[in-house]
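This structure is in structure tokens; I'll ask about it shortly.
All protein chains but one are shown in place.
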Amino acid sequence: MSTTKKIAYLVTAALMVAGFAAWGYQLKEGLVLTHMRNSYSWGLYVSTLAFFVGNAAGGLVLSSLIYLFGVKKLKPFAKIGALCAFANVTAAMFAILPDIGKPFRIHNMILHPQLLSPLVWDVAVLNLYALISLVYLYLLMLPELTGPFARIAIRVKDPEAFSETWARRLAPFSLVAAVGIHVVTAWVFSTQGSRDWWFSPALAPDFVAVALASGTALVMLAAVLVYGIRDLYRDAYRTLAVFISVAFFIHLFLMYNDMFIHLWYGAEEARETLAITLRQYLPAHLFEVLAPLAAVVALLSARVRESAAAVAASCVLLISGVLVHRFLIMPAAFDRVPLTIAPLGLQNVTWSVPIASGRYTETGDTFVTAWHYFPSAIEITIVLGVVAYMCFLVMVAIDRLPITERST
Amino acid sequence: MKLERRDFLKLGLAATALSALDLRFLRPMDGARAAASASLEQVIRSTCSPNCTGACGFMAQVNDGRITTLIQSADYPEAEYNPRGCLRGLSMMNLIYGKDRLKYPLIRTGPRGSGEFRKATWDEALDYTAARLKDIMAKYGSEAVAVTVQVPGTGYVQKGAFVRLAALANWSIHHGYDQNGDLPMFWPMTFGVQTEELESLEWPNARYTMVFGSNIIQTRLPDAKQLIEAKKRGKLVVFDPDFCATSAKADEWVALKPDSDAAMGLGLARVIIDRNLYDAAFLRDFTDMPLLVRRDTGKRLRAGEVKALAAAAAAVKVPEYRDQFVFLNGSGPALLNPEDLGPIDARLDAEATVDLADGTRVEVETVFRALKRWLADYSLERVAELTAVPAEQIQRIAIEAATSKPLHVIYGASNYQWYHGDLKGRALALLPVLTGNIGASGAGISTYAGQYRIRFDLDHWWLPPEGKLNWVPYLYFLQGHGKRYPEKGIKAMFGGWGNPFDQHNMANRLKDRCASGDIELVVTFDFQMTTSCQWSDVVFPAASWYENYDLTATILHPYLQLQQPAIAPLFDSRSALELARGLAKRLDPGIEKYFYPELEPQAAALKVIEDMLAKGGAETRGITLEMLKKGPVRVHSSAPGDRQIPFHEQIHDRVPFPPRSYPPPLKATARFVRSGRIEFYKDEDLFLREGEQLPCHKETFADTEYRVDPTVRDKYKLRFVTKNSLYRVHSTHSNNVWMNELQGHQPKVFLNAQDAAERRLEPGHLVEVYNNRGKTRATLVLDPGCRRGTAIFEQGWWAKYLHNESYNSLTMHWIKPLHEIYFVPGIWSPTSVWNECLVEVRRAEA
Partner (left out) sequence: MRRGMVIDLEKCIGCRSCAVACKQHNAQPAGNWWNRVVTPGSDQHQTAPEKGREYFLPIHCQHCQNAPCEKVCPVGATFRADDGTILVDYERCIGCRYCMAACPYGVRQFNWEDPEQAMSRYHYQDGYAFGNPREYRYQGRLVYAPVRTKGIVEKCHFCVHYLDQGLDPACVRGCPGKARTVGDLDDPDSVVSRLIRDKNGFQLLPEKGTRPNVYYLPPKRKEA
């Protein structure tokens, strides 16, 4: 094992342990250890869920492209894609677990599912997606499940063909599931009339677009890390870059389209909501747009694609942009309490009704109209732990399983 | 959690003393269903009795010996009164079970004010206190020990125990009424009474309600609904320099200049007179308006002085507290019988020349004529200028008020807590009197300060014939001299139910006097660790109104109610009766017998209540302890339905003024209205010298701040209004965790945005309010309703919340000499004027 690898294992393992410990501590003390409060009831954990869900898209989308649309040059990345999908969708579920106040009651989701709740749908599709990506990965690996892996291989006459056929048959489902997790995750937010920032028909398509960009970028990142730049993959990288770019631009379009419409119409509430993102969180907003934009521009240049490091950096840049984008789901929805009223007899004024934050200190005010959230160390630690899990899983799998193409 | 029978037994209360009520009182929606679960609930009714004097009935739900929930009892026979109570009363558990609750007697160990104490047993603490008191009494005389008892009306038994002890030990005593500034001096001056008011149930009967600086929404919270009700059928006009919460509910808010209410009253009166909107018959029969005044001396003409009447006057014998005055009828001067309010055929607006017995002739005029001439100074234009209210508005309001009967004027404490508050009250009293709005339902003038008015004769408990009390005005104690001030000074403070180290004038000087040893002993009886307790030498832990028996009354409604023990006194707390008894025994074994030594304290309290009711006179006739145990019982009055309508008897049955103000006998107070009528003309020398024979407007601060230090005019430009907070009853609830949570844990000072900007202050800044005398700190709030030149501070914070700098280091114990004329032991004496105070505000250093 190379030193880099060792370090990578060590670091991810350490982060996982730390994340786990942090979660344990949080279980004991309660979510009071986070910086969320009644007025800002969802934070980094839910953002991270959306982020991982997005990242999970790449894999299966890629596979479906290969098997549905016959983009053969991407084939070498298919397994990495499926692996990434599995790792990220499970990470998404791990990320949401610490957000649950009573995680040991999670079985109530099965005992008493409330079918109208988008959260129930989301949990269902996420699990389904996890399953599909696992099956997919398995199918793709099947021809190579030999030697020590023979034990777990199902016996078929022609594994090569079996894998091919079934992968093709599964592709449409996986595509639907992939799109499904984004749409449903988006619906978790976009069905909420209480939060103007989310309550938009553009949110679901936008989630898909973002996912296609970040999910693909993640696969690309994994691919360059595994394979480096090779002539063989030049075309594939180009295709991925174009794909990412198109997805990203669609996202930009959807996002600004939404903002534009609200700004043009000029309703007070919407303007105030937008102002949070565009004014209070301007640096973050600039980052969520400019970082991926820079990444996309770079990736579109053939020269950049000559350098594995540059490609990797661009992908990381894009993904971090998306992470920030996901973080920004929350402020405009929660920074100001949703109950704004126009006091009777007052024109052109909306006023936020303070709410009990759930936080009591002997000198501070329990009631707030605004709550500027930044994740606490515990939240960050737990999320890093989940990220580490995702990386760790991908690394281990690539290390141990026949994921990568044997060098030919 | 299940409540079992044996849990109740654990309460450790005397079984007979415990009166559990069923859910009948909890406003059931469905009686049958309620009864089904009643057996589970242990609910005891008591009366919330702090110094807001709301006296609201509460139901305490007791579980396992602890109060778990409180809710208004809502058991007053008139549905309109229900529910009474407020956020403070609803959160009393925070005080009962709070961290500042006093548990044990404490004896000071550290330096004064250090808050260092050692825990003691009651016996130790009593022995110690008695020994120190004996010492002081031996050295300086018994009058060197002064007792304070706040708001006695809300606890006739327990607070009475202190008074009784003081009387038997021949101590001095301060009366909370003047100490607090709650004594509206215009009452004795004009009506000869201590204070009077409509019960709030009468408010809706008014067709026109004028509120002068009374923030009813916050300070008479449980009664505010009646004010809203009054709006339905009548008009509500609030006169307040600042837009207080009550202004928000008004039909009309009149933003008059601070302290200009006298000018306003006189301006309104003039319009009423000029337009002949006054009730001449009423003025003739019930007021001094037809009385003759000598133009030469300014004194009222006495019948004995008049040649034609002297003999007749001499023939009639009138009580010593009356005078025989003169009026004019068709045939000339006539003798006015002060003992008879029967109709007289008096000329109201007249003047004459009268032959005197000494052979001289003198020009006289009626008080009414004098008043008319006097009001010449109060033209609409001038009043508009003095009050900063447009002339048309004043005129319109005057006409509305005079033509909408009944008219009710509410004169708030904050408004009369000014140096010339008496003048304002006298001027405002003109409004209902000129229009004949006295003694009738929904009519009159009312003041609602703390409850000091005693509702019936309680000498039986308070003032045993063997006792003697030396009533000393608190302001004299502060200044260290004055009439009746003990020769060797006051050396020991013995107080309960009050927190003078925060709440009273010159809180800082009081501390200095303690620190220097000038005051040798401070003993405090309280249930919270207040600032006063911190400064005490001995602290006795008190039982709260959910832990003992007492009899309460208030001014807002005419109901007598019990305090009843829902729980046993917590920790080592005890009742006042027990404390008084313990001290009595140690001070002089001979006086222990006055405190029912044979009875257990709760039983003793009940016995006192029984006796008090039996000997209370007409007001408590037929009222028994058993009745009170079932719920509130109305005290009797002369008005129909026992309604609390001041002077109903005077007007309806033509009984001369004044009605009796307890506790002193009538003769002690009747001398202030010697004509037996409502008097606006005062002819004592001092009144004449001050030019206050009739009510007038005087410039604010001219006789106080500016006179003492003319430079103040430029230095301190903000008047300091220390008003009562929604979240506290004075300093009670200062430490109530929910109340503080609701306020963001911040003492606040309110300024107008421009005043703040001029001082470069921004909302949220920690600011210092200061003047020559002291300083305090608070967080700045910009208040668009706050007038320019005003700093409002919500008073009632314990010093520890203010960096140990009390707002009462800023105020001053001004004494208006006129008030000293009206000294009646036990009720009247010079009164505190909190608002007569100028300050500046600057950014506080962190």
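Order of writing sets the labels: A and B. Residues in every chain begin at 1.
The criterion applied here is as follows: a contact is a pair of C-beta atoms (placed from the backbone, for glycine too) under 8 Å apart; a residue touches a chain by one contact, two chains touch by 3 or more.
From a predicted model like this one, the values you see are computed outputs, not experimental measurements.
Novice: Name every shown chain in contact with the chain that has been left out of the document.
Specialist: Counting the whole assembly, the omitted chain is in touch with A, B.
Novice: Which candidate, B:Ser46, B:Gln72 or B:Thr387, sits in contact with the chain we can't see?
Specialist: Considering all chains, including the one not shown, the answer is B:Gln72.
Novice: Considering the complete complex, identify which of B:Ile107, B:Ala130, B:Ile228 or B:Val655 is in touch with the unshown chain.
Specialist: Of the listed residues, the one touching the omitted chain is B:Ile228.
Novice: Please identify which residue in B:Tyr140, B:Phe162 or B:Phe750 touches the non-displayed chain.
Specialist: Hidden-chain contact among the options goes to B:Phe750.
Novice: Hey, which subunit B residues sit against the chain that's not shown?
Specialist: 1-3, 23, 26-34, 37, 40, 61, 63-64, 66-72, 74, 83-87, 90-91, 93-94, 97-99, 101, 103, 217-218, 221-222, 224-225, 228, 231-232, 243, 245, 248-249, 251, 570, 726, 737-738, 741-742, 748, 750, 781, 783-785
Novice: Name, in rising order, the residues on subunit A that touch the hidden chain in the full complex.
Specialist: Subunit A touches the chain not shown through residues 29-32, 34, 36-39, 41-42, 99-103, 105-106, 108-109, 111-114, 116-120, 123, 188, 191-195, 333-334, 337-339, 341, 343-346, 349, 351, 353-360, 362, 366-367, 369.
We adopt the following convention: only the chains that are shown with their structure count from here on.
Novice: In the complex formed with subunit A, which residues of subunit B make contact?
Specialist: 741-742, 744-746
Novice: Tell me, which parts of subunit A touch subunit B in their complex?
Specialist: Going by the criterion above, the answer is residues 360, 362-367.
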